[in-house]
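Missing here is one protein chain; the remaining ones are kept as they sit in the complex.
So that you can tell them apart, the chains are marked A and B in the order they are listed, and the count of residues begins at 1 in each.
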Amino acid sequence: MFPYLSLILWLPALGALALLATPREQHQTARSIALAVSLLTFVISLALPLRFNAADPSMQFVEQVAWIPQWGISYHLGLDGLSLWLVVLTTFLIPIALFATWNSIHAQVRYFQILMLLLETAMIGVFIALDTILFYLFWEFTLIPMAFMIGIWGSGNRIYAARKFFLYTFAGSVLMLMGIIGLSFLHRDATGAELTSFSLTQIMGDIRTGAFALEFGMEQLLFGLFFIAFAIKVPMWPFHTWLPDAHVQAPTAGSVILAGVLLKLGTYGLIRFNLSLFPNASEWAAPAIGILAVIGIIYGAWIAFAQTDMKKLVAYSSVSHMGFIVLGIFALNEIGITGAVLQMVNHGLSTGALFLIVGYIYERRHTREMSEFGGLWTVMPIYGGLALVMVLSSVGLPGLNGFIGEFAIMQGAFISPALGWGYVAVSVIGVVLAAVYLLRMYRETFMGEVNKPENAELKDLSGGEIGMMVALLVPIVVIGLFPTLFFAPMQASISEVAQAFRSVVAEGQ
Amino acid sequence: MPPEIVIPAIDVRVIAPMLTIFAWATVLLMVDLFMPGKDRKLTGYLALAGLAVTALVTLAVQPAPGTSRTSFSNMVVLDSFGTTLTLILLLIAAFSIAISINYLSYHNIEMGEYYPLILFATGGMILLGQSTNLILVFLGVELLSITLYVLTAFFYPRYTSEEAGLKYLLLGAFAAGFLIYGIALIYGGAGTLDLFEIGAFLNTSLAVGSAFPPGALLVLIGGALVLIGFCFKISLVPFHMWTPDVYEGSPTPVAAFMSVGTKGAAFAALLRILIVALLPFKIYWLPVLGVLATLTMLFGNIAALMQPNMKRMLAYSSVGHAGYITIGIMTAGTHGTESFLFYLLAYALANMGAFAVLITLERRGEMAWSVDDFAGLWKRYPLLAIAMATFMLSLAGVPPTAGFFGKFFVFAAAWEDGQIFLVFMGVLSSAIAAFFYLRVIMRMFMDEPVREVIPIFNRGLTITIGIAVVGTIVFGLLPTPLVSLVQNSVIALGVGG
Partner (left out) sequence: MDLVVQIMFGVTGLLILGAAFMVVSVRNIIHAALWLITCFFGIAMLYLLLQAEFLAIVQILLYIGAVAVLVLFAVMLTRQIDDPDEPVLFQRWRSTLLITAILFAAVLVPTIYNHNWLIFADPQPAFAGPRELGFAFMNAYLLPFQIAAVLLLAALVGAIIIAMEDQEQRRVRVLTLAEEVALRGEREPSPPTRPANPQPASSSSNPTPPPAPEQAGEGA
């Protein structure tokens, strides 16, 4: 069988190596090579949904090679309905982000492209790794390129932001390392195996068959260790403080990737690890986490509403939107999780697009204060039109992608025994607030009179910029109109997660 | 009736590595005398050759895993643990000499005796790793300490170097006092200095009666004193006070050598004592070492946070790493031994590399290793900056570096032994440690230069940094061969077992 996953995983890294060989001063060459490599990766990754067997809930495209056999650690890759769209989202957003830097990154271009490609490898690796140590390796490695991107090419208080980003996530992930170690040793002792196994599929399988049952206190501990790591990454309230700093200081491409993919690593981990490995603890913790998620929804929206800086506004809106995703996950039923996974993709697309929109205007005016703008619609009609669609997608207008995901999440939370209608009722306020702050931003910048002379002469979007927007627009509309296309492949895997969850919890009671 | 002089059957293979290195050092002392001119680089290269020969000898006598040889009235043992450790120590010594060769002449402190002294110290470390008798343990500690007192004070134009030598001597003598007193008490209690026999004595005397026999009590007190003596050598908090001053004052290659080599050898000896002799007392020393390890990790890393001086920062970081290694050895299980060796090698690569980078930036007549000198390094010397970043990440335990797997194995060994709280303290202090390692990286990559810095490169430094970077990353991505190596390194638990 053709190793699709390895190819997609390592192609960007190889591209980064090739970039090292290019001359340092030839910026255009570096940009072209990086873009070509990332586009090629995207094209190859399109084979995944095409060859994906939607009826099969188990891992597909599996590759497994012994890596550290003495410890039962292997190079183990695989893809299921949960990770399928996230991988495609990653390969899709990277070329867009790279293209977005074409005119905005001028210093040390080659290194920027190298970091971007390394980051792509790391992020894909997180989604497809089926060995906990391999997962941890990729997970940690996403930190380094991102921190460097923020710290070197960021603006203003970039070093502070980079440090905060690195240390927050690192602190969380060392706790996860402890959890990974504990999980494998407990698994070894429970199953009586001679060697530890770090294979996620094996541990998960043993949990589902009941061969590996954790003591409840230990399960709570491990759940907590993993949860903190993922909650910081998501970021959930109250672990979110690194996010606005990182977003505001990061270059546009960095923000797009950060919001588009990096945050999804956290929610993906919550489903893949917390939900699948610790069902009892998940059920135990779901109400509390639901409350945190709802607080995050309202808090993020509230703070976003108070922002005058557009990028900060979008950053805080991420906190709010990610709260929805966590709420969907901890509804602990098929529909909630499905909605959450779809919303991860949606958020990646629409928030990525919003960051690009803010980035475009920032390149032209070098400010992101809303009060500096007004009436841009008349000056830049194409820009205004595209921005409107993206804002509406983020708000959750029916017919666009955001609506589908949010609706599924609400539905899931409503019927969930762990959460219930109270959570939905409060989080609906978040939806309303999202409409208020996003539309307010749109009104203040695009509507009304052109009241600043600097804005009168602004050029509308270039062909390339329109191309990027359109590229993002296509999936946004397609998901909105034909959600089944996207739901279908993930259905089997997510049902499996939810069913296994129910059976384990039922057994425990 | 006068006894005949009968020299007991001896197995030279058991002491072959240290015999080679001592002989080489002694001959090198004389060769150096007859060497013309003031240039002493050739002595350095000859010392490197000596280390290579010793490594070959070690490989030649390496026993099969699980088997061991003892000789000299069971005073030394040759087991695969010892030979693996010897190879690691030889690598450390080779790095130290490679980074010294130009350093000495550049700073005008070149003397040919430097290299034989390093070899003597290395021999002492090898002895520590192999000895199964407390007399030899003491002699090993003294051999490496006395040579290091001299090497610490080797930077004679600097007053701080002399001060460091004196400080190290005084505290070393203090530690030796604890050590020898403890050894005497153990002898008083157990009637033997042989580690195997002490272990057997404790097993029988503790098994007999429910009451605590007085002999065992003496051994317990003596063991505590021996532990304190070792704590000085491996600088566990609160016995670490000398570390930053001594590292700062001594010539940088010597600081590098001490930070890894001394620690490694002393830990190995301590591990052997704990496993072979004092295992019945695990209930006593486990909590003590646990508390010491926790204090060491937390204090070492927190103190390193405050340091603007890189050399002192690395000194405190080495204190912190001693804490992690302690976690590895205190489990006293097979995974503990493995994790100790793995961690030692990973730490050696990263730490020697970091000190080598420090040397490239060190200037004649100055003693400031300010973190400012690293600011903006990337813009002018990108490779040097990337190398330093690799070392910092490895020391912080971020994948994909060897340091990550080192930490992973240590924590895994501790969890397996049931020390969940220690694992938690370990990961917590890793998070703290990430702060200051990251600060160096940030200064290098994201800041503007503070002052003009012209690094000095030479062959020894470049090769050391190169090997360290490659090793750190390769073992970070593919630790498998190293894991096999350390898994085959077993501590002999009995005579000829």
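One rule holds for everything that comes next: a contact is a pair of C-beta atoms (placed from the backbone, for glycine too) under 8 Å apart; a residue touches a chain by one contact, two chains touch by 3 or more.
Only a predicted model underlies this, so the values are computations on that prediction, with no experimental measurement involved.
Touched by the hidden chain within the whole complex are the displayed chains B. Note on the undisplayed chain: of the listed residues B:A55, B:L87 or B:A153, the one touching it is B:A153.
Listed residues B:L29, B:L206, B:M241 or B:L493: the one in touch with the omitted chain is B:L29.
Hidden from this view is one chain, which touches chain B at 2-3, 5-8, 10, 15, 22, 26, 29, 38, 72-73, 75-76, 105, 108, 111, 113, 116-117, 120-121, 123-124, 127, 133, 135-136, 139-140, 142-143, 146-147, 149-150, 153-154, 156-159, 165, 363-368, 370, 451-452, 454.
Keep in mind that, in the parts below, only the chains that are shown with their structure count from here on.
Centre to centre, using the average C-alpha position, chain A and chain B are separated by 44 Å.
Taken together, the chain A residues at the contact with chain B in this complex read 67-71, 133, 136-137, 140-141, 143-144, 147-148, 151-152, 158-159, 162-163, 166-167, 170-171, 174-175, 177-178, 181-182, 184-185, 196.
Of all residues in chain B, only 393, 396-400, 404, 407-408, 411-412, 415-416, 420, 423-424, 427-428, 430-431, 434-435, 438-439, 442, 445-447, 478-480, 483-484, 487 touch chain A in the complex they form.
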